[in-house]
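Read the structure below first, then the notes.
Just one protein chain is left out here, and the rest sit where they should.
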Amino acid sequence: MLQYLSTLDRRVVFLLMGLAVAIPILFPLPLSYKPSVLAQQAFDAIETLPPGSNVVFSFDYDPAASGELQPMANALMYHCGQRKHNLYFMALWAPGAAICSDTIDGILLKRCEGYEYGQNYVELGYQAGLAGVIKIAVTDLRQQFKTDKYGTPLDQIPMMKGIQNLQPMDLLVSVSAGDPGSKEWVQLFVTPFPATKMVTGTTGVQSVSLYTYIPNQIDGMLGAIKGAAEYETIVNAKYPGPDGKPLPELQEGQRRMGPQLTAHLLMVTLIAVGNVVYFMQRKASRRSGHARGAAR
Amino acid sequence: MKRSTIVSIALCVVGGLGLALNALVRPHGFGAKYVHFQEKTYVEADVGPALGEVLETGTQDPNDRRRVWLPINDTLLDRPNVQRTDKAPISWVEEVDITPVDAWARMTGPSGGADVSLSLRNTLGVWVAALFSLAVLSFLWRDNPVYKFAESVIVGVSAAYWVVNAFWSTLVPSLLYPLFPGLTKAWALPGTSGEYEEGAWTRIFPVILGVMLLMRLSRQAGWIAVWPLAFVIGTTAGIKLVSHVQADFLAQISSSVESLIKFDDRGAFDWGRSVGNIVLTVGLLSVLTYFFFSLEHKGVVGRAARLGVWFLMVSFGAAFAFTVMGRITLLSERFEFLFGDWLWLIDPKYVRTVAEAGQSVVSMITSAPR
Amino acid sequence: MKRTVPVIIASAVGFVLVIAFFIPRTQAWGETAVLWFNILAAVAFVLGAGNLIKVQLESISARRPGWGFALVTLVAFFTMFIAGMLKIGVFPAGQYPEHAWSGKFDSAGAPFGWMYNYIFSPITATMFASLAFYVASAAFRAFRAKNVEAILLLGTAFVVLIGNTAMARLTDPLPEYLAFLRLDVLVANLMSYVATGVTRAITIGVAVGVAATSLRILLGIDRPYLGRL
Partner (left out) sequence: MIFDGCRLMAGPALVLLLTWCIATNGALGAPPAPTDVTAEDFPWDDGTNANVRWSFDTAGSDAIQGFRIYRRLTADELAKERVERRVKAAETAFDTSLKSALETATSEATSEEHYFVGDDTPQDRPTKRQAAIDEATKEALKAAAAADGEPLFEFRAIGRAEPDERSFKVTTLARSSSYEFRVTALGIDDSESEAVDAAPVTTRRHAFVGERGFLAAFLFGLCAIIVGAIALARGGFRMKVRRIAGLDALDEAIGRATEMGRPVLFIPGLQDMDNVLTVAGVTILSRVARTAAEYDARLEVPTARSLVMTACRDAVQGAYYAAGRPEAYNPEAIRYITDEQFGYVAYVAGRMVREKPATCIYMGQFYAESLLLSENGNAIHAIQIAGTAETSQLPFFVAACDYTLIGEEFFAASAYLSGEPAQLGSLFGQDIGKMIAVALIVLGVTLATVGAFHVPAAQRAADYLAHTVLKQ
């Protein structure tokens, strides 16, 4: 047994991981989640703004991260839409602009009432320049954003009237997968201009490094798919769909928590078994007298 | 024959049989995409001063008229200040994605499904996407030509994606338009004023820098690319110098100024937050100590640094767990695509809610042989 | 000139940006510099593509091993590039039906959008998704509790891995005075106190490091743009 485990082909482990994720997808587990303080803070930041507040919503991710971030983008946009905020969409990543348009079609126009282009939402689209885009948008937006995503000059868009830069925004929502993203928004926008609050949704990989900005620079954060699932729970409780049931678009995060359970159990088991094998082998090799140098 | 070849062939055969079986047991097959046809018709209209203005004598300017194109069913066409011109309407048919369930409902509905159709293009797309996904996953088995093919494709496609995006989103509106407003208006940005803006000529400098940057492709003139590179690095350094000191240095110290002892709203000692703040501060200071490089790790500093390492490890453990969570989520999204959008194994009703999806799987299994 | 001019450029633009943050009269200079920077960032994508073509062409002409794949890359690049630059299959924008070039270059119905949706998205997403497998195998074969540090790391990972799933609810029955031991509470506190303290220390350290590096560039002590051609 020990011999088998110590020489186990890693493709067996791959197969186990595949099954751990696939089975709960084919047969969903009905699980429920208690919202954490962080998700509640994010919710409150959007909820306590008076309706019609100005919110800049930035899509800073690509399809590679959308498995984690799309549920957050859906829930955050739906919540902003239910609160009737004015939404200024932009993207620091090029694919983000395309994802943004899809999300607007699927959530804002389909599930929220009273949204009309140019009146209470506008798509500023993607601009090249990484963090430089933030730097210029916070002092003189129109230098770089000559037109919206559809080629309409900003002067012709009613809701852009009087918006020279991002400083009049009440809230920044950044759904981000890396650089440029939440960290750059914190450094270049909400720290020099603290009047704007910030809510962010981030991938598991970068969420830990953002904790340091909470709560003075970032008001609420959704970290990894768990954050998304919790946020969905809170939003669904307050703003259910027309039939009183949660909307299907707002259950993606919760659905993806099913595979987490099995896969995390597998991970824990793998680490444990791997270490048991390691220590037993070490014991055996000590007994037989040739200790390996690598083991320390 | 090598064992691995046998395994690969066996996998392909099993996969093919599975697909065939899947197609047989499912009344509508699988992996199909449907579209809904939408006819778009636009008419040209002549628009005078706004309604409120035109009504009040004396305020309207008869020259304040413009020509716009409106959708043919736009209610604006009813307004007295809007007149259709005699230009012929322009129309085309767009295809809009709809879910298979909606498509089947429309096909069996009163309209007879004249405005919906199976989209060969998008169906092909789903299959291409699925096969490329499998090609990437095949790397798990071993490095192979199929994987290499997918990798070569993505390298080309993503480079082109970024170039095209940079061109249409940034270079056209921020560079070409300010320099050649009239031309750009006539060509790609009809909504703009087309007038030259004061000081726009300065954008000739980024053009020069850009051309210098592209010189890097040449062996002889490559050295000139150092200039724009220096510009880029200098800009980044200038931005980062201020932003890091403000947001990551001072603001972090400011956030750390918290009392170690906390009392709750009623003035009672708050155990949880007090312990938490003490841990936070001790962790912060000990990790900072670990990153002092001019002090030898001896005595108090040594012990603090040792504690700092432990704190680092705990936080790395948490980061590890969150990263794992992220990776698994991405995998589950891919499996959802393969099992849902392609094979239609989950959620054939496209309800996409947790509870109902579960039910529909059960009903699918019980009624599969139908 | 080859060495002095770049140093002057980097220092000048860097100092302008620092000063523009504090002196309102110079704010516009800083904005102009950033605008040029952003336009250059767009040009950099063109450079990247040019480089790619160059490398692949060299590989093909030299018949290096695997040059067939270089050909695949080139075909993929030009297909996507031409479809996007010429806006093939893109309908004009509604308000400007007479302007064939006014449509969105990434409309879902056009070939460019198709390739984005059905090639770009699934391949990049699957590449990242496959990491889940490697994490599992590394967990089994490489993560060893070989010393105190590793034990702390893996122990925390265990707690957070379990606390982040629905399994955390198993500890719900713990009495109120032991509430801090409930897994979800434990994870939340771990993150908001321990992880916050540590990331803050790292952030402060990195900030000083970045400030020093930036300063060295501004002063011309570090010249990362030189000699790296």
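For clarity, chains are labelled A, B and C in written order, and residue numbers in each chain start from 1.
In the analysis below, contacts are C-beta pairs under 8 Å (C-beta built on N, C-alpha and C of every residue); 3 or more make two chains touch, one makes a residue touch a chain.
Treat the numbers as computed from the prediction; the structure is a model and nothing was measured.
Using the touch definition up top, pick the residue from B:35, B:129 or B:242 that touches the left-out chain.
From the options B:35, B:129 or B:242, the contact with the absent chain belongs to B:242.
Which one touches the absent chain: C:75, C:100, C:148 or C:221?
C:221
Touch as defined at the start, partner being the missing chain; which of B:37, B:92, B:201 or B:263 qualifies?
Residue touching the chain left out of view: B:263.
Contact with the hidden chain only, please: which chain B residues?
Looking at chain B, the ones touching the missing chain are residues 50-53, 55-56, 75, 78-80, 139, 143, 147-148, 151, 155, 241-242, 245-246, 249-265, 281, 284-285, 288-289, 291-297, 312-313, 316-317, 319-320, 323.
So that we can see where the missing chain sits, which residues of chain C does it touch?
With respect to the unshown chain, the touching residues of chain C are 18, 21-25, 27, 55, 127-128, 131, 134-135, 137-138, 141-144, 146, 149-150, 153-154, 157, 202, 204-206, 208-209, 211-213, 215-216, 219, 221-222, 224-225, 228.
List every residue of chain A that touches the chain not included in the displayed model.
10, 40-41, 44, 47-48, 164-165, 167-168, 194-195, 205-206, 209, 215, 292-294, 296
In this text, only the chains that are shown with their structure count from here on.
With chain centres taken as the means of their Cα atoms, state the distance from chain A to chain B in Å.
Inter-chain centre distance comes to 11 Å.
Taking the mean of the CA coordinates per chain, how far is chain A from chain C in Å?
Chain centroid spacing, chain A to chain C, equals 15 Å.
Hunt down the residues of chain A that sit against at least two other chains at once, touch-wise.
Residue numbers touching two or more other chains: 14, 17, 21, 64-67, 95, 97, 127-129, 132, 135, 144, 149-152, 192, 208-209, 212, 224, 226, 260, 263-264, 267.
Which positions in chain C touch two or more other chains at once?
21, 30, 32, 34-35, 37-39, 41-42, 45, 93, 95, 102, 106, 108, 116, 120-122, 124-125, 127-129, 132-133, 135, 154, 157-158, 161, 164, 191-192, 195-196, 199-200, 202-203, in rising order.
For the complex, give me every residue of chain C touching chain A.
It comes out as residues 21, 27-28, 30-32, 34-35, 37-39, 41-42, 45, 93, 95, 102, 104, 106, 108, 113, 116, 120-122, 124-125, 127-129, 132-133, 135-137, 139-147, 154, 157-158, 161-162, 164-167, 169, 184, 188, 191-192, 195-196, 199-200, 202-203.
Which of the residues in chain A end up touching chain C in this complex?
Touch residues, chain A against chain C: 8, 10, 13-14, 16-18, 21, 29, 31-34, 36-38, 62-67, 95, 97-98, 102, 127-130, 132-133, 135-136, 139-140, 143-144, 149-152, 192, 208-212, 214, 224, 226, 257, 260-261, 263-268, 270-271, 273-275, 278, 295-296.
Taking the touch rule as given, give the residues of chain B at its contact with chain A in the complex, in rising order.
Going through chain B, the ones touching chain A are 140-141, 161-162, 165-166, 169-170, 173-174, 177-178, 188-193, 235, 239, 243-244, 246-248, 251-252, 254-255, 315, 318-319, 322-336, 339, 345-346, 351-355, 357-358, 361.
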